[in-house]
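Taking it in order: structure first as C-alpha cells, then the write-up.
Note that this complex is displayed minus one protein chain, with the remaining chains in position.
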Amino acid sequence: MLIATALEKRFGPVQALAKLDLAINAGEFFALLGGSGSGKSTLLRMLAGFEAPDAGALTLDGQDLLPVPPWARPINMMFQSYALFPHMNVAENIAYGLKRAGVAAQERRSRIAVALDLVGLQGLEARKPQQLSGGQKQRVALARSVVMGPRLLLLDEPMAALDAGLRERTGLELRVLQRKTGAAFIMVTHDQQEALALADRIAVLEAGRVAQIGPPQEVYARPATRFVARFLGAANVLEGRMQDGGFESAEAGGVIASGLPAETIAIALRAEQIRLTGAAEAPCTTGILEDVAYRGDDWLLIIRIQGGARLRVVHNAPPPAPGSVVGVAWGAAAVVPLFA
Amino acid sequence: MKSGGLVRAVMLVGFLFLWLPILLLVGFAFSADRIPFQWGGFSLRWFGALAANERLLEAAFLSLRIAAASATLAVLAGGGIAFVLARFGPFRGRALFGGLIGAPLVLPEVVVGLSLLLLFVALEGLIGWPAGRGAFTILLAHAGFGTAYVAVVVQARLAEAERSLEEAAMDLGATPFIAFRTITLPLIAPALVAGWLLAFTLSLDDVVIASFVSGSAGTTLPIALFSMLRLGLTPEVNALGALVVLWVGSALAIALWLLWRRA
Partner (left out) sequence: MRRAVLLAPLWAWLLLIVAAPVLILVVMAFAIPADGVPPFTLGLRFAAFVMLVEDFYYAKALLAALRLAATTAGLCLLIAYPIALGMAGVQPRWRLPLLALLMLPFWTGFVLRLGAWIGLLRDEGLVNHLLRGLGIAEAPLPLLYTEGAMLAGMVHAYLPFAVLPIFTALIRLDPALWEAAADLGARPARVFFSVTLPLTLPAAAAGFLLVFIPAAGEFVIPELLGPPEAQVIGRVLWQEFFQNRDWPLAAALALALLALLILPIRWFQRLGAGA
C-alpha cells in the first residue's frame, strides 16, 4: 500500500535517512524500532508530510505522495506530546478534523461518540485537555486521529509518556483498536518489548537505514546484524571468524562454536539460554563470576570468560559466590550467527 | 524559594517608593486647597476644573485617538513580524531582521524622535507624503515603535506555544492559513491584547517623539502636561492623575480577576 524508496534526508552534518526502503501493507500493525538518531521520527514526519526528503520516492497505492501537503494526505498522526488544542474541549478537539473535511454537525456528533467509545472515554466530551490525566490525553489524541477514518495512522512513541503499568495494557488496547478500525498503524518506538508484543511486522532502523525487517519472531530469533541482535535484547554478542576448527573468537578465548556459515563474523547468545555447568558436564568455556544481581524471579550473573568477554547469564537458582570459577554451556541451537 | 525578612522589607520599601508619589497625587486631587499637595478640606472642584479645561480635554481626546490607532497598526505589523521570526526558521538576513526589530526598544527617545522627523521630512521632499507634520506623523511614529514592542511580546508567546499544535491541525486537514486562524491566533490572543495595551500606553505617554514629529499642529496630552509642568503645578494635574489611576487601576483589577477566575 505505502512504498518508500531510497529516501534520503540530511540535517546539517547529520544524515537522518540514508537511502531507506520500506513497504507497508494495508491493515497491518507495523513497528519502527530504533534508538535515538536512528531516523525513525524523521521517517514518520516524512510520511505525514512535515518533512520533505532530499531524494527518493514515496507512493500510496501507486500515487506519488511527495507533492501532497499534510492536510490533503489520507494519513493521520498521533503526536508524542499529544498536541491537544488547549483552547478546545475533548469533543471540539475530536471534531476538528471532521470540520475541516466538511462533515455535517449531525454526523460529526455520532462519529465523535463512536470514537470516544472506541477509546473508552465516554462522558468526557466537555473536559478541557488541562483537566485530563496523561492516559486520558493519549486516548483523546488517538480518538482525534481515528475518527478521521484514515487508511494509515502514524503513532509517534504513543506510550512513552505513560508509566510502566499502564503501558502494557494500553499497548494491547491499541492493537485491539487497530484490528477494529482496519487501518494500517505505523508505530515508532524505542521499546523492543512493545514492538515485539504488538506488531505484525517490525523494521529495525539503524543510522537512517533499515537494518532488518520481518515478523517479530523472525527478527528476534534470527537477527541479521549485530546491531539488531543487541537492540532486541541479545545481551551477548561475540566477535570472531570462522576458521578450520570452528568459530574462533579472541574475546571468548578460542573456538566457541562450530558448524556455522563461513561468512559469520559474530555470534549472539541470549542470556536465558546460557546455563552454568555442573561438575559432570563439559562446559563450552569457563570464567570467573564477577557480579550477581537478584531480580526476584531469577539472578543475573556477569561472568568474565577467558579472552575477556563478559557474558550475561540468567540463572534460576541461587548462584555461587562472586569470585568463583564457573563453567558455562549452551545448546548449538542457541547460537545465532551474524553476518553484519 | 522563600525570601528572608530583610529582602521582603526592602521589597516593601521599593514598592512604597514607587507608589507613594502616585498615591499622594491621587489623594490631594480631592483637596480644596488651591495650592497643590496641600490639604484644604475635601472637595471635587478640581475635577470640575479639569472638565472645563477645554485645551486639556482636546489634547486628551487627540491622544486617545492616536494611541488607539497606532496600537492597532502596531499589533498588525508587530504580530506579523513576530510570526515570521518565530515560525519561519532561517532565512537570508534573519539576524539583521531580528536586530532591527529590537532597536526602537532601547534607543533614546531624542534619537528616535529626531530621526523619524527627518525621515518624514525626507519622504515629503521625495514623494510628497506625509504632507506636513501633525497628528498623522505622530500616528506613524507611534505605530513604528509600538510595532517593536508588540513583536517582542508576541514572539515570546509564540516561542512557547508548541509547534506541534499547528502540525496536528494540518495533519487533520487544515491548510496553514486555517491552522493559523483556528489554532495559533486563539492561543496568542492574550499576547496580542497585551501588546496592544502596551503600545497604547506608550503612545499615550510619549512626550519627546511626539514633540519632534508634530511641529506645532495639534498638541497631545503629554505635551500639554509637559508644558504646564514646566511653568508650575496646578491641582488639575492631581485630578487628572486621580482619574488615570482610577481608570487603569480598575481595568487591571478586572483583568486580574478574570485571569484569577480562569485559573
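The first chain written gets the first letter, and so on, giving A and B; residue counts start at 1 in each chain.
We take it that a residue touches a chain if its C-beta (ideal position, glycine included) is under 8 Å from a C-beta of that chain, and two chains touch if they have at least 3 such contacts.
Everything numeric in this text was worked out from a predicted model, so none of it was measured.
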{"item": "Omitted chain's touching partners, listed by label", "value": "B"}
{"item": "Selected from B:A32, B:A49 or B:V84 as touching the chain missing from the view", "value": "B:V84"}
{"item": "Touching residues (missing chain, whole complex) on chain B", "value": "1-4, 6-8, 10-12, 14-15, 17-19, 21-22, 24-25, 28, 35-38, 77, 80-81, 84, 88, 91, 93, 97-104, 106-112, 114-116, 118-119, 121-122, 144, 147, 201, 204-205, 207-208, 211-212, 222, 225-226, 229-230, 233, 237-238, 240-241, 244-245, 248-249, 252, 256, 259-260, 263"}
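Everything that follows uses one rule, which is that only the chains that are shown with their structure count from here on.
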{"item": "Interfacial residue positions of chain A with respect to chain B in the complex", "value": "48-50, 69-72, 75-77, 79, 81, 83, 85-87, 96-97, 100-101, 144-145, 148"}
{"item": "Interface residues, chain B side, partner chain A - complex", "value": "162, 164-165, 167-175, 178, 182-183, 186-187"}
